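Here you go, one structure.
One chain of protein is taken out of this complex; the other chains stay put.
Here the chain labels run A, B, C, D and E in written order, and each chain numbers its own residues starting at 1.
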């Protein structure tokens, strides 16, 4: 059991390690490690573990959305990084850059990714500032 | 020559058509159509044409960043859409969705793209709300 | 008196015209028109008028912040537009572009403004993606 | 008096302590501590104190908006946190989480808050990506 | 069956009505209407229906997160609106304002909500611009 904690305090946001985790949390940790073929779980899941229903729901969502499908696994990580950079989420950039490296991202691909993210953020603002009408051909 | 216009008014933001464009602008339009193998230019460039140095600079940037490289052309468009959705730029989503379709995006890939963009925006906020520490393994 | 309305519905968001406005609202409208030397009030204030204390507070804030000071009036409007474009606020871009034109913004200045906003949004994302350390010289 | 400082430097952003504050600043600090029933003032106000008119205006605004009204005090803090997480403002999340705890936020409420913030950010992007039309029933 | 469609085109984003929906989609629509006690389904779900696994996952998430819990239903909607306004998601603001009205939001509560959202966005930027250090008391 997790000890009673003060909402939103450092305690509520401390990672729950496997050794101290209740069975329902360990079950999710086990599935994360099995799916990934690793022997550790990252802080996102260990902090979310203070709320087991959300932990279970988010892991099921991540497994469904980021798993095998019509887009290849590396492309999925690059899309994830593009969102995380645009939102300035430092943790998310670090974790998904590591995932992308594990899936084969090269230094050249990383450089192109950063350049595209930058350019898209630039032209997005041009389009808004100039109040562009969507071309008939794009509809 | 473009007629004198009131800054930031509807006039400054009206598309400049090929027939009325000065030579330096036509040169960029021609290069856009040649590079894309199309016979028309979309509003982004036709509105940017009020400022020829920016038109030239942005087209050179787009050609360099979105052209052949270490990432395939469709992946580049998906990254662009991910940024544009996160920034809520309607024009940019429409134009780059059309480009992605031209480069072969299927309905299944589009659905997965939307799902990843949504999930990343969700977990980005969890990470921020919970003030997560970057795991040693990600550095 | 404003009629009873359903919260957040079209009715709550309808502009309150001078003729139908209560005295405390008219007093603010009068001050807006006197300060600006105009004979009309824009929708922002006419919709905020459903909440007179907020109307009064926001007008006092706008008058203090956007009034005479260490930055000239046109520069203040350009800063306002830069924020509004970055937030994709269509109403705010339209209203403050009109204000900037009234204060002398030229077409060349508008083009430069748009280019700076775009560039800053681009380099902001580069800085975040690359997790840059602040240089000692900048502290 | 505050000493002359270089604009935007570490000096301009250093907290001004009560002992060194001019009378007009102390008056605001006193009102903050009286209103809250505390014996200290947080950094937001102590840094804003370099600009006394803004300090006075912002405290008046906070007292009006966050004070007793139609929404209960805890709900107001939860709304504040939702905005601050979406904007990735670390200071604001910390300060308003502390305020929410003082007003009784439980660990369960904090978990639900985080889950709602995440979900809303996810569905917001779905709605934008899919360019949804507002249903007639919602108008 | 949904007809083959071009990815991300108007066709992929057209609402799928009950009459034309496959059984797995109708099952979700039925659960939405039963849970809400209504006889219609809004566009968010009808467009998401092009991707049944995402439709099922998102409805399960919404039912879990927005259902009965430690926060009352109206507070949950107010938090949702705060996020949606900050992200400038027009559809989401409209749909969750309607939901909040159904759950009893008054015009006074709506006005306070808008005022808090505005103030939080203002002070968020002050905190970032001034690079505030988190007070020891908030940790």
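The rule is short, and it goes like this: a contact is a pair of C-beta atoms (placed from the backbone, for glycine too) under 8 Å apart; a residue touches a chain by one contact, two chains touch by 3 or more.
Everything numeric here is computed off the predicted structure, so don't read it as measured data.
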Across the whole complex, the chain not displayed is touched by chain C residues 13, 15, 40, 42-44, 47-48, 58, 61-62, 65-66, 69-71, 75-76, 78-80, 82-84, 86-87, 89-92, 94-95, 97-98, 106, 108-109, 111-113, 115-117, 119-124, 126-128, 130-135, 137-139
Omitted-chain footprint on chain A covers residues 81, 88, 97-98, 100-101, 105-111, 114-115
The missing chain sits against chain E at residues 81, 85-86, 88, 90, 93-94, 113-114, 117-119, 121-126, 128-131
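Note that only the chains that are shown with their structure count from here on.
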Note: chains that touch chain C and chain E both are A, B, D
Comparing which residue numbers chain D and chain E contribute to their contact, where sharing over half means same and under half means different, the two sides are same
Nearest to the mean of all protein Cα atoms is the Cα centre of chain E
Note: chain B sits from chain A at a C-alpha centroid distance in Å of 24
Chain-centre distance (mean CA atoms) for chain A and chain C, in whole Å, is 35
Chain A residues touching 2+ other chains are 61, 86-90, 94, 113, 117, 119, 121-126, 128, 130-131, 139
